[in-house]
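Coming up: subunit A.
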Amino acid sequence: MGRFVLDKVSKSFGDAQVIPPLDLTIEDGEFTVFVGPSGCGKSTLLRLIAGLEDVTSGTVNIDGKEMTDVPPAKRGLSMVFQSYALYPHMSVRKNIAFPLRMAKMDKAEIKKRVEDAASVLNLTDYLDRRPGQLSGGQRQRVAIGRAIVREPSAFLFDEPLSNLDAALRVGMRLEISEMHKRLATTMIYVTHDQVEAMTMADKIVVLQAGVIEQVGSPLELYRSPRNTFVAGFIGSPKMNLLKGAEAEKHGATTIGIRPEHISISHESGMWEGVVGVSEHLGSDSFFHVQCDAFEHPLTVRATGEVELNYGAKIFLTPDLAHLHKFDADGLRL
Partner candidate 1 sequence: DKLTIATVNNGDMIRMQGMTEDFTKKTGHTVEWVTLEENVLRQRVTTDITTKGGAFDIMTIGMYETPIWGKNKWLVPLDDLSEGYNAADILPAMSGGLSYDGTLYAAPFYGESSMIMYRKDLMEKAGMEMPKSPSWSFIARAARKMTDRDADINGICLRGKAGWGEGGAFITAMSNSFGARWFDEKWNAQFDTREWSDTLNFYKNMMDDAGPKGFATNGFNENLSLFQQGKCGMWIDATVAASFVTNPKDSKVADKVGFALAPDNGMGRRSNWLWAWALAIPAGTQKEAAAKQFIEWATSTDYIELVAAKEGWANVPPGARTSLYENENYKKVPFAQMTLDSILSANPKASTVDPSPYVGVQFAAIPEFAGIATEVSQEFSAAYAGKQTIAEALAKAQTITNDAMEAAGYK
Partner candidate 2 sequence: MATQHSRSAACMMMAPAVVLLLGWMLVPLIMTLFFSFKKYLPLRGDSLSDGLEWVGFLNYERFISSGSFWPSVQTTLIIVLSVLIITVTLGVLLALLLDQPMWGQGVVRILVIAPFFVMPTVSALVWKNMFMDPINGILAHLWKFFGAEPVLWLSEASLPSIIIIVSWQWLPFATLILLTAIQSLDSEQLEASEIDGAPKLKRFWHIILPHLSRSITIVILIQTIFVLAVFAEIFVTTGGAFGTKTLTYLIFQRVLDSQNIGLGSAGGVYAIILANIVAIFLMRIVGKNLDA
């Protein structure tokens, strides 16, 4: 179980309102990801749900029970911190067992559960080490282990992978996804990583300055961002957002077109431009093209190895099916 209803929840630190009143419902078993630029209030929102911060106003409802004033220990949630927050003086075994000991579970049961969790997380060989003797990935798994032994009603993750190197991140991402499939427990996950958000989420919540800009499935957000902020935030490299006469032609103040939705031609096309810096990844090539029609260069993607000389004149044609139009307020038309 784990259904969260936030009703007009707001949070201020002193005079600074970090989160204006906000409503949000997270369904049981859902994998929800909070994304947004740094400082937008993702962690704060998560901590409000966990009970680590008091709400300034509004109510937090968990599984139909009002929990606003219940202390974190009694909410039955598990949290994985960005820094892992492992207990450095305890062995891995003790770290994982800690919540169970606190719940006064009996020794034998604790032992069994810890060992089960360890084997799921491939930590069996490290049970007697201290956190200081583990690699980043292993620590990460201990933090998760400590969270899962308890069978909480929901998991909260605060940027749990941001300290890992790229290779490890991919692995851990898959592990968490699989764990979610297996346990079917509600998970709330904070990240600023595009790929994590897109690949893991059932539902993404995009925040900006404490305000929810859009809620939806990853592809919904990719396909129809509600406004220019979401449009620019979701997708990598980011969507080209263009203003001016060209935009007005489409009856919009701003038009958006993703790098992957522009085709390149040497002969003809909608926009003429000059090739700037090229970046070749082998699998893809990215070109920064300066068009006469726009102030800023456009980013264009070509799959595979494509060679275009610096300064070459080319033509670009957007795929109109994927053209996004926004009004003067930045809202999707």
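How were these candidates chosen? In short, all candidates are chains of the complex that A comes from, given by their letters.
Brief remarks on what is shown
We adopt the following convention: a contact is a pair of C-beta atoms (placed from the backbone, for glycine too) under 8 Å apart; a residue touches a chain by one contact, two chains touch by 3 or more; residues count from 1.
Please read all numbers here as calculations on a predicted model, not as lab measurements.
This complex places one of the candidates 1 or 2 in contact with subunit A: number 2.
The residues of subunit A lying in touch with candidate 2 in their complex are 50, 52, 71-75, 77-79, 81-83, 85-90, 98-99, 102-103, 132, 146, 150.
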